[in-house]
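As you look at this complex, bear in mind that one protein chain is not there, while each of the others sits in place.
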Amino acid sequence: MRFMPHTETDIAAMLATIGAKHLDDLIAHVPANLRATATINLEPGRTEADVVAEISALAARNAGASGFANFLGAGYYRHYIPAAVRAVIARAEFATSYTPYQAEASQGTTQAIFEFQTLITQLTAMEVANASMYDGASAAAEAVLMAHRLMPKRSIVALSRALWPEYRATIRTYLSALGEIEIVEVPFDETTGATSAVALDRIANDRLLCTVTGYPNAFGIIEPLGAIADMTHRAGGVAISATAEGIALGLLRAPGELGVDIAVGEGQSFGLPLQFGGPGLGFMAARMTHLRQMPGRLVGQTRDRDGRRAFCLTLATREQHIRRERATSNICTNHSLCALAATVYLSLMGRNGLRDLAEQNVELAHRAVEVLEAAGIHRRFSGPFFNEFALQVPSPSIALKAAERKQVLAGIALGNDYPELSDALLVSVTEMNRSDEFGRLAAAIAEVR
Amino acid sequence: MRFMPHTETDIAAMLATIGAKHLDDLIAHVPANLRATATINLEPGRTEADVVAEISALAARNAGASGFANFLGAGYYRHYIPAAVRAVIARAEFATSYTPYQAEASQGTTQAIFEFQTLITQLTAMEVANASMYDGASAAAEAVLMAHRLMPKRSIVALSRALWPEYRATIRTYLSALGEIEIVEVPFDETTGATSAVALDRIANDRLLCTVTGYPNAFGIIEPLGAIADMTHRAGGVAISATAEGIALGLLRAPGELGVDIAVGEGQSFGLPLQFGGPGLGFMAARMTHLRQMPGRLVGQTRDRDGRRAFCLTLATREQHIRRERATSNICTNHSLCALAATVYLSLMGRNGLRDLAEQNVELAHRAVEVLEAAGIHRRFSGPFFNEFALQVPSPSIALKAAERKQVLAGIALGNDYPELSDALLVSVTEMNRSDEFGRLAAAIAEVR
Amino acid sequence: MASAGRIVVVTEDETSSTPIRTEPVAGVPLIFELSSDGRRGADPSPRADGARRGAEILGPELCRENLPGFPELSEPQVLRHFLRLSQLNFAQALQFYPLGSCTMKYNPVVNDELAALPGLAGLHPATPAHLAQGALELIARMEAALAEITGMDAVSMHPAAGAQGELTGLLMIRAYHRKRGEVRHKVIIPDTAHGTNPASCTLAGFQVVVAKSNRRGYLEAAEVRRLVDDDVAAMMVTNPNTLGIFEPQIQEIAAILHERGALLYLDGANMNALLGVAKPGHMGADIVQLNLHKTFSTPHGGGGPGAGPVAVKKHLEPFLPMPRLKHSGTAYEFDTDRPDSIGRLRSFHGNFGMIVRAYAYILALGGDGLGMASRLAILGANYVRTRLQPHFPSASGEPSMHECVLSHDLEKRADVSTLEIAKRLLDFGIHPPTIYFPLVVPGALMIEPTETESKEILDRFIDAMERIYDEALNDPARVKNAPQTLPVSRVDEAEAARRPILRWMPGA
Partner (left out) sequence: MASAGRIVVVTEDETSSTPIRTEPVAGVPLIFELSSDGRRGADPSPRADGARRGAEILGPELCRENLPGFPELSEPQVLRHFLRLSQLNFAQALQFYPLGSCTMKYNPVVNDELAALPGLAGLHPATPAHLAQGALELIARMEAALAEITGMDAVSMHPAAGAQGELTGLLMIRAYHRKRGEVRHKVIIPDTAHGTNPASCTLAGFQVVVAKSNRRGYLEAAEVRRLVDDDVAAMMVTNPNTLGIFEPQIQEIAAILHERGALLYLDGANMNALLGVAKPGHMGADIVQLNLHKTFSTPHGGGGPGAGPVAVKKHLEPFLPMPRLKHSGTAYEFDTDRPDSIGRLRSFHGNFGMIVRAYAYILALGGDGLGMASRLAILGANYVRTRLQPHFPSASGEPSMHECVLSHDLEKRADVSTLEIAKRLLDFGIHPPTIYFPLVVPGALMIEPTETESKEILDRFIDAMERIYDEALNDPARVKNAPQTLPVSRVDEAEAARRPILRWMPGA
């Protein structure tokens, strides 16, 4: 088989050295009943050409990937990925190395992670960022657990209902084993689409452990994050923000500026393909004072014996392989290569490029809204938005079907996750949408009204 | 612009150092009339995303590239290319280095070329191979020029008419300036499709400079190369073979075994994409006795000052940058990266893999013929063939159109280049053709008969 | 300006055993240090007709000042920077990388191309199911293949990594007992367990009870019987365990647990030893997680991403995480009516990009190839173990599976530590084995050669180990000062922890 170099001669020689006759002698000690039934009934191996044909055929059956004017968002966003990002992550030296336990043989990976950590602190205006988490949702859950470690006595976790359903579900699952925790959902303002200050105010008491707010939120609304952080702090809780559209951080006030204590998010927008939802990139940033309770890997700068600057994994005493059941998290393998892609992407965009892109997204989304309004289709909420917005549509599912016939993926019906929003359609606009697509979108939806 | 790092400050500082005010001061010495009219009237630069969109749109307008059962050959052959080939030639260290003039900084390229030279000598059973030529046709022309240097007194170049039209045309062009040379075409045997021994015998006199024979030839026929080489030698000429389907060398007797003096060919079958006909890979192999007259670059093995094995360009005294008007060729840039691809491809195939592939091609082609015969469609020639054959079809152009409507590219009408073969269709079969395509091919052609 | 960081190229040339001495040189600057105001690595798109009016639209109160300290470079500068960084790494594709418990086998390059196919890489997770049938079928096929390979009944591709698979499994165990009206608080874990096991237990709200493996390095049923009671929800067993030993009494242990209503969680990170050799399902496992980035060859990427699917027996199927794939008879769709599910642990449908690669790998090897892979992996581990036995004796007398754990007496004899041996290996162009793990073996060297490395490579590794043993006795300085041929010499990790510098700052 093409991946295995062993010739008959090699095998014979190795067996002889070991003092065995047949390969199966080496597993003779495995209980016979297990070996007897171990045969794997799958088709025989295939040539590379056949594997390519097989998987290409499956790929060809995903119409959604092409040919459509696409307005899907809701936590994963369509952005252009420069070829240089692929050129870097394709390097075997990055792609086929393990977690950089041996610093001397991993300076490429450790320095890149150090650069990633720095970029995330710059984007969030926080003091420390870790080497990556699985995705935005699990990072949000880890943030809540971190808050819990910071204030073990408190019990109320306030999740904005305008936080993505998947983030809320993930947090619930991660917390499900911690009996003492009580999760409450903070409703959103019916008109603005932002988390309701009134409602939050009611919950913000001395049992408040933390608040988790989408920024922008699940409706694309730019939350008054500063005000929410203040309320949280007045109650003595930990303010957590979650950002799914990372590009927004290139233009919006940074969570750190607004008083947030833990800023987490999804880095998929930073040069990662959609690939049906994963792997993405979870990021987490916090204040140095909370460093010891931070989950995940960290790379630090140090020196080698000859005084050269060098980088290595550090503060591992927080981690499972040292702390075991007292670790800050069970995470081991993270999303390192995705963090590298993000590092390359952000470096290419640069300070001005990232802001230009963010401004362009805002502009295009608002232009789309103008076109829709002109066609008599109105926004469901009035709050300020970045590049995603909810539309008021009598029957979203019908509208979606109609649009599909016009080769338009018009968005996502919010009703599935928000019964109270059965008349709302979530639309995402990025630089990947050409202006001429707005008209097609409007026409498709208008038709069914 | 994203490719140029100069900031305003950099430019100002550099100009100051030079003692200039504006960039254009640096070209003030260029005649004003030229500068005045030098503006390039092309659209302004574009983002990477726009360039990708533009070229993808052009690519999408080449229906021929996909969706068709494809039987096109005639000098360029469809073979599966393992991903590892792409992974290697994509390495920036190989792709963005120049000709390895500085040996110490080019051991990767020079060793790979040394391995390529060795592989070509093994495939052809010759003693020396160069570092690559542009393609098979120009390599054939260079071979004739090399023969001319070997026997300057002789004048008749005998080209088999069963040599690809493009090879014959290229040779004619390369020789067009050498008045003393006379090119004659050796007809092919009407029944076998091989070069006519009788005809060759008539030409083989003491003015014969060389013979050039396709192996297999333009009709896919496996020429009696040994006999042709003998006749050539008896007349005192140089026997040259040209191979366009390199895979054949994995199974057929090697040119070297059959007495050929210079073996050239096209290496596209060795891991290079079709890409509409270029870049391909010319290879040339010969006997050590003819070394000094060989065109093109050569890499040799030597040692470094510490006694380590090392590789470097050698025998450059044959080449244009040293010999100038007395060089063996004007070639400078060759097709090095294509030679690297071939080296990786051949290493992956290996001794057994390459033979298996060659046998499979023979088998599939013969199976296709069985299917066609069964449908009453017969071969035009009777000679033994490798993976390509001519069919007898009343009106090839009509057959081709009919097949096209059935999503079959049935082959190439030989009549365009061979008026005497206006009833012949050239069909190529490789491992890329699934057996079920043979029936479609037969049906399509049978229909118009 | 001068030469810095050089990477070591392993050579298989016998004649070449002279390591290289280097002098201090500086490394690659940080991307921030290469930045200069006004450079662009990406040009603004003309699409939005020149003016970027976004800030105007949102107004100043919502907008930040332009990212201070954020880098600005041209595209060639960015590319060159990261290509240089890549040259400072060891990697499986380039070096022998026998890192125990990590299964650093060859990652087929074609699989990366397949994952990048527009029909897969360009597919948005919210695409309606009827427009994503190819992707859904691929996931379904992968579930079926893993069920067959593990001998389990149902599989979820949801978890992002092995540790998340563990958490998924433990939460299912909790839900399972709850459903049966029981609340159990304890999970038994052997002393040889990987750190993620106890950490996951804590996350899942369980107390860890440690089971001792015996002198020979495996678990005795008696020990389990001693520890198990009605408050034990489950036991987590890694098989083969982290000593590379197949747990001989695993079936009996499963029986004991089941008798008391406890479940057996099998950590499948070491599945590379079991393909076609023994199926967890037949051992009595109720749940097993698999690490696609180990057994199924998805590239580890310098620390991920991977994927940690969980396979379960029928009785646990109802508790599998959301979303759950089902086939309506005409098409694949997501089953939303799963009242007993533990819910979701991440967004969307799992690390699809990794699932594609692993599926391509399974297709390439097929049932027979997978079985051969484990056998050759076991062959390699036993070969290395046998040849190194004289100086690096095995920590256990039991036969090894896909990896072996060795110890040595150099600490005592020459005051040379396992860490120093590991660093010296780097000078031979070999990535060191996993060291100091499992914790039960002092100074452990955990070696996993994998089936994709040739006998020649293993022989070179063995020679290097022998040579280091020698050096430790006769020229210890050489070992203690290693590595000498890498971009940096020994890195001061203590210093990094003492004064944490975790980000670059202007003028730092």
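Every chain is named by a letter (A, B and C) in the order it is written, and numbering of its residues begins at 1.
Note that a contact is a pair of C-beta atoms (placed from the backbone, for glycine too) under 8 Å apart; a residue touches a chain by one contact, two chains touch by 3 or more.
Note that this is a predicted model, so its numbers are computed, not measured.
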Out of C:58, C:109, C:152 or C:395, only one touches the absent chain, namely C:109
Missing-chain contact, candidates B:190, B:206, B:363 or B:420, resolves to B:363
Contacting the left-out chain: of B:187, B:259, B:279 or B:415, that is B:279
Per the touch rule stated above, subunit A touches the missing chain via residues 1-5, 7-10, 44-50, 82-84, 86-87, 92
Across the whole complex, the chain not displayed is touched by subunit C residues 1-29, 33-34, 36, 74-77, 79-80, 83-84, 87-88, 93-94, 106, 108-109, 427-430, 452, 454, 456, 460-461, 463-464, 485, 487
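Quick note on the criterion: only the chains that are shown with their structure count from here on.
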Looking at Cα centroids only, farthest away from subunit C lies chain B
Heading the list of chain pairs by contact pairs is A-C
Averaging C-alpha coordinates per chain, one finds the centres of subunit B and subunit C separated by a number of Å equal to 45
Whole-angstrom distance, CA centroid of subunit A to CA centroid of subunit C, is 20
Chain centres from averaged Cα atoms put subunit A and subunit B apart, in whole Å, by 48
Residue numbers in subunit C touching two or more further chains are 38-45, 47, 73, 75, 79, 83, 108, 110, 112-113
Flagged in subunit B as touching 2+ other chains are 48-49, 82-83, 87, 92
